[in-house]
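Of the protein chains in this complex, one is absent; all others appear in place.
For subunit A:
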Amino acid sequence: MLASGTCGFAEEINDFYDVSQVGGIFLKGTTLRNRDGNEYPRMAETASGMLNAVGLQNKGVDYFIETTYPKIKDYNTPLIVNVNGSTVEEYIELTEKINELDKIPAIELNISCPNVKEGGMAFGITCPGAEAVTREVRRVYDKTLIVKLSPNVTDVSEIAKAVEGQGADSVSLVNTFLGMAIDSATRKPLLSTITGGLSGPAIKPIALRMVWQVAQAVKIPVIGIGGIINTADAIEFLLAGASAVQVGTGLFKDPFIPLEIIEGMKKYLEEHRLNNITDLIGGLQM
């Protein structure tokens, strides 16, 4: 599947290949109203990864419903809206609007964006915060509710249990790690916001550890995210307990990575004489 914020609104990837071949597309983070996002520069490359400080630039949910949705709704793969708010009320209002759309089978509740001042990660870093949003959104939403977790916490499995307790159908993790980059020559920060979110292969080992911890703590399916760029990476996440994976920053390197992983997994199953990918989930050999 394709991670939110790294595959636009699916059309951009469909310019390369028929997106019905991927397992699902998590659309760019959407908010109730138009957001211009943070100032340039929003990106700094780091060793084996990058920092971003996009700040949820998007045209707002009404634009999405009127303009984007009609163009993409017939793509033959699950389209999941990544829902963002700065208050519980905003999360609810946005969810109610998305609920009206037939071709959106699920939402991913983003309580983990490190790049906006208000809301976002604030909900994702405490159990009461995460519980409150999940509970209230669950009340108004009957389709599949995925909650996206922040890695910027002491114990991510506590948060995962908290949202499971409030009726989340699945958790996805991780969002980006709070990080920072400085230009030693100019002595200035490289991002306009000073700090930003770290993603890419650099974060994979930590993401993998967190997915493993969460998979042991909850019964709901876990979606693994963080630095996945090839088949081996994806399989490692499944072995750690993820039921599915998302490719994010890897798409910038090569938008075809998800298709390569799907092919690679088929080969892996043959080579290891396994019938089903589900045989791998949580299959870590101790």
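The definition used in the following text is that contacts are C-beta pairs under 8 Å (C-beta built on N, C-alpha and C of every residue); 3 or more make two chains touch, one makes a residue touch a chain; residues count from 1.
One rule holds for everything that comes next: contacts and distances are computed from a predicted model.
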item: Complex member absent from the view - protein name from UniProt, among "Molybdopterin-dependent oxidoreductase", "(2Fe-2S)-binding protein", "Dihydroorotate dehydrogenase B (NAD(+)), electron transfer subunit" or "Urea transport system permease protein"; value: "Dihydroorotate dehydrogenase B (NAD(+)), electron transfer subunit"
item: Contact residue for the chain not shown (choose from A:Glu93, A:Glu136, A:Asp169 or A:Asp254); value: A:Asp254
item: From A:Gln57, A:Thr77, A:Thr126 or A:Asn230, residue that would touch the chain that is not displayed; value: A:Gln57
item: Residue numbers in subunit A that touch the chain omitted from display; value: 5-8, 12-18, 28, 36-37, 40-43, 45, 47-50, 52, 54, 57, 200-201, 249, 251-256
